[in-house]
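Sharing a structure, written as structure tokens. Questions coming.
Only one protein chain is missing; all other protein chains are in place.
And then chain A:
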Amino acid sequence: MTTLSVSGLNVWFSTEDGPLHALKDVTFDIPERRIVGIVGESGCGKSTLINAILGLLADNGEIRNGEILFEGQSDLTKLTRREMQDLRGPRISTVFQDPMGALNPVLSVGEQMINIQYRSGQSKAEKAARAIEMLKLVRIPDADSALNRYPHQFSGGMKQRIAIAMSLMMEPALLIADEPTTALDATLEVATIELLQDLQEQIGCSVMFISHHLGVIAELCQDVVVMYAGEVVERGTVRDVFHDPRHPYTRRLLECDPARQTERTRVLPTIPGEIPDLRHRPEGCVFAPRCLERHPGCDMAQSERMVAPGHAARCNLVDQSAAEGESA
């Protein structure tokens, strides 16, 4: 069963300068018990995607068409505010990028962890016991006394682990992790990823892991979705996409990963150009203006093509190479 199935999702924002097409025909699946990475540079629509799934789009945002099926039954785009509110937390929970800001500074960690269990109807002592259990699970030393401390008394890495503990407390079916390791240093990043992996196995939830760090995605995720300018340009298993990238953007992105540099250079490679203005989307392929392999066929709108079972790319070069492969 798929935990989350997004198909043909389109999100528009009305701005003072006209409508902005933030997400275009976004389609991907998060299978049960899998960790799916979402990669893309800043401004590619990762956060909009999260908000669309959570039903927390800003007032000027609107889902025009498409559906988000959760656990195969409820279409999240059609739920009422109330129903959506009941899903957030117990069934779909979120960890955010900034561990410094994710906890309320004036409430002790214990108060916040007990508070978040308001739906459970247990006694306060039971809730406190559950909070301590979760803190131990995320390896917070001295979990008992941690409850009485305030967020500023913890380090960034510990705060992020507390935030993870809080988001997994109700054993959700889907955890959305919005760049949870970006604000942490390299050693903490590794520890946090290992922790997430462990917890995911224990709880058996699916994870949607947003990151722009390709190494983390390769390490943690089974599937990956590459986004560019509000479109899914390529998706598939991490093995397929990282070893046989079919979209020029994915290839360029992988080339730009500092960890993959084989030669010493003074200048790190970049992709020239910028993400197009989404108020005026290009007619054809959205990556064409920056693409090195651009040809006349790119001026037409591109549909998603299957490269192999479970591996898709939104680029007409896939057809060409397939044709070449057949003729050879």
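The criterion applied here is as follows: a residue touches a chain if its C-beta (ideal position, glycine included) is under 8 Å from a C-beta of that chain, and two chains touch if they have at least 3 such contacts; residues count from 1.
Rule of thumb we're sticking to: contacts and distances are computed from a predicted model.
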Would you kindly match the missing chain to its UniProt protein name, picking from "NADH-quinone oxidoreductase subunit C", "Peptide/nickel transport system permease protein", "Cytochrome bc1 complex cytochrome b subunit" or "3-oxoacyl-[acyl-carrier-protein] synthase 2"? "Peptide/nickel transport system permease protein"
Please identify which residue in A:M1, A:L56 or A:M306 touches the non-displayed chain. A:L56
Contact with the hidden chain (one of A:N65, A:N115, A:S155 or A:Q320): A:N115
Touch with the omitted chain, as defined above, among A:E32, A:D98 or A:E304: A:D98
Looking at A:Q122, A:S145 or A:Q320, which residue reaches the missing chain? A:S145
Quickly run down the residues of chain A that touch the omitted chain. 54, 56, 85-90, 93-94, 96, 98, 100-108, 110-111, 114-116, 118, 124-125, 128-129, 132, 144-145, 147-148, 150, 152-153, 163, 166-167, 176
